[in-house]
Each structure stands twice: as C-alpha cells, then as structure tokens.
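With one protein chain withheld, the remaining protein chains of the complex are depicted in position.
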Amino acid sequence: MFDTAQTLYIAGMVGVGVFAVSGALAAAEKNLDILGFILFATVTGVGGGTLRDLILDVDVFWVAHPLDLQICVAAGVLTYFVASQFLERQRLKRALLWADAMGLALFCVLGTAKAHALGVDPLVACAMGLITTTFGSVTRDILSGREPVLLGQEIYVTAALSGALSYLVLIHWLESEAVTLILPMLIAFLVRAAAMVFDLRLPKYSRR
Amino acid sequence: MFDTAQTLYIAGMVGVGVFAVSGALAAAEKNLDILGFILFATVTGVGGGTLRDLILDVDVFWVAHPLDLQICVAAGVLTYFVASQFLERQRLKRALLWADAMGLALFCVLGTAKAHALGVDPLVACAMGLITTTFGSVTRDILSGREPVLLGQEIYVTAALSGALSYLVLIHWLESEAVTLILPMLIAFLVRAAAMVFDLRLPKYSRR
Partner (left out) sequence: MFDTAQTLYIAGMVGVGVFAVSGALAAAEKNLDILGFILFATVTGVGGGTLRDLILDVDVFWVAHPLDLQICVAAGVLTYFVASQFLERQRLKRALLWADAMGLALFCVLGTAKAHALGVDPLVACAMGLITTTFGSVTRDILSGREPVLLGQEIYVTAALSGALSYLVLIHWLESEAVTLILPMLIAFLVRAAAMVFDLRLPKYSRR
C-alpha cells in the first residue's frame, strides 16, 4: 500500500504531531498562554530530530519542509482550545504520558533507521534513535522545570532501546521494509505501555 | 549613512553586547566570580545565534570573527566592576530585564533576516528569529536555575514574534533596507517595553 519512503514520511509527521501534543500538554500544566503552547509543541516535536540531524551532519529536516513546523503550530493551537474544554486537570498528565509514549515508539525507530541508512555503526545508529526519542521530551521537561520523564521510575529508555535494537535486528531478516519499520514501533510502544500500566521498573542501583 | 551589511553588522554587535550584559547581570544575582560573569555573558550573548547558525548549516558567526567573543568578555568584566559599584540589589533584576528587552528587539529581527536571506520558508525564518532571540536567555536562566524569562507572566515571545512578523511583511513593502530592519526592531522593543511597564499578558490557559 505504502512504500518505505512514504511510510517513513508519514510516520515522521505523526511522531512530530504526537510529541508536539505532549509538549502542548506540558504547557497546559504550566498554565501558559497560546504562544507558550506553540513553543512547547514545537520544541518537543522537532527537538530530538534536530539534534540527530546536526550530529549526523545532514540538513535539519524541518528547515526545507515547513510542514513539520506547521504541524507543531497546529498541535499547539488545537491543544490550547481542546484541552481547556475537555481535559480535567488530573487527566492532563496521563494524556501527556500517552502522547509521549506514541512519539517514543515512532521516533526511536525512525531515528535509528535514518542513521542506519547513512551507514554508521549499529551502536551509533542506536544512539541516534535514543537521541531522536529523548531530546525533545528532555528539553520540554527542563524548560518547564520538571524532572525529565526518562529519569522517572518507569521503564522509558528501555522501551526506546527495544525499538531501536529490534529494528537493527529485523532489517537483516525481513524483506518488507514497511514491516521492518512498523513492528519495532509496536514493540517499543507495547514495552512502554506495559511499563506505564503495570508500573514496571528495572532494578535500581542500591546504595549502602 | 549606513548600508544594509553595515547596519546588520553593527546591530548584531550591539545585540550580542546587550544580551551579554543581561547574562553578566544574572551572574551578579548569583554572586559568581569574574569568570562566571564572563561565562554567563558569553553564553547569553552568542547562544541564540550559535544555535541558529548550526540549524541553518552556515558557519557559526563568532568562530571566524572573534570580535563577538571579545565583546562578551568585555561585557562580563565591565559589568563585574560597574554593577558592584553602582547597582543596588533590587535594581539588578530590572536592569537585566531592560538589557534583555533590547537584545530581544535586535535578535528577533536579525535572526529572521539572516534566515530569510538564505531563502527558507517564512515560517522557518520566523522560527529562526525566535531561536536567535530566546536560546541565549533560556540557557542563561536554566544555568542559573531560574524560571526561563520567556515562560514568565509578561508578554515575551509575542514581542519577538511581532518583530519577526513585521520584518517579513515590511521587506515586501519598503525600499530602504535599513528601515526594514530598524522599524521591526522598534516594534518588538515597544511591545516588550509596554508589556514590562503595563504588565500586559495574553490570556492564560484556564484549567478546570
């Protein structure tokens, strides 16, 4: 139905969109004005991919294609009006975490795939997947003065890592490129969703 | 009197200088030593333009022209000696905000103009103006553990946006390039100054 380039393109847009919504929801938690919503949506939506592209020394993806920025602006504006109508205070944080989980699933695979296509070492591709996934949300959380979500109790980086690693394995096994992209996204999302629903954690460092 | 290139060059220097002073005043608030003043002056003065140039994939402006760094060092040293002589504690924050407002007015237009000259989409040019304006002061505020000034109650991003947008409109209307640069700077400064003096705010997101 879709070829790989289209799948990548659409998945990237969706990823930017859901991360942008998670950023706008963080702005709602801070009671910012509408420009604050747009700002948080944009930083969260394109932050990770921007750092990835800078490090890989390729054109930053949204400079030549303003559609990504338009999505972020739209996500900020829509969230501003919708969130104040339909979301109660205590549901904001939950909605933010689910939007963040969807963005995580998309970006950990897309970031890894973009780096892998440039021929870098798998470890570097993996790092790029994690950077794409985490940098936007880390910036969102630091800007709003919150503990970065990836340092939280529940499994977060592990979920992104499961997506990146399964992509790097599957690309040698599967013929369908679309499935090679979508299956690791599902894996990452399920790991993160399970962590959120069942409150899963890795063992912590035990101090004496 | 001045041609465009000269106007841009001088305005850029002035912008770096006033932002550097605002950074040094933040160091004064933290009671840092003289190197802390220089560090904060430099990060605040060149931070925004650095990120803009990285994203636009052009040479970072201060790498080939150390004059900008020299201005930051001088601003840090001068503020260290002058601020301790002439500024009372409660005036520090006020002086910081006014220096910041001047830097905002210059950088929102200069950043937009530099991106626009490279032929990017107006929305992208606008984002570059905002990045140039805000990234230095955001870094200054995060480094010193304060709430970023752009998340404050008063209009801030709106002022930068008014400068960026009016530049993008005026460049199609006006013949004088110098006026096309200076008029939007005045607009941005007046919006920010009005916001500070009259405590203007956009409507906040209303939680239930």
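Letters A and B name the chains as they come in the text, with residue numbers starting at 1 for each one.
Simple rule for what comes next: a contact is a pair of C-beta atoms (placed from the backbone, for glycine too) under 8 Å apart; a residue touches a chain by one contact, two chains touch by 3 or more.
Just so it is clear, the structure is predicted and the values come from calculations on it, not from any experiment.
From the options B:14, B:78, B:95 or B:142, the residue with contact to the chain not on display is B:142.
Residue in contact with the omitted chain (choice from A:14, A:56 or A:92): A:56. For the chain missing from the display, the contacting residue among B:41, B:83, B:125 or B:195 is B:83, taking the whole complex into account. Within chain A, the residues in touch with the undisplayed chain are 54-57, 120-121, 123-124, 127, 130, 138, 142, 147-148, 150-151, 157-158, 161, 201-208.
On the side of chain B, the interface with the absent chain consists of residues 27-28, 30-37, 39, 42, 50, 54, 59-60, 62-64, 66, 69-70, 73, 80, 83-84, 88-89, 92, 142-145, using the contact rule stated above.
As a working rule, only the chains that are shown with their structure count from here on.
Mean C-alpha positions place chain A and chain B at a centre distance of 30 Å.
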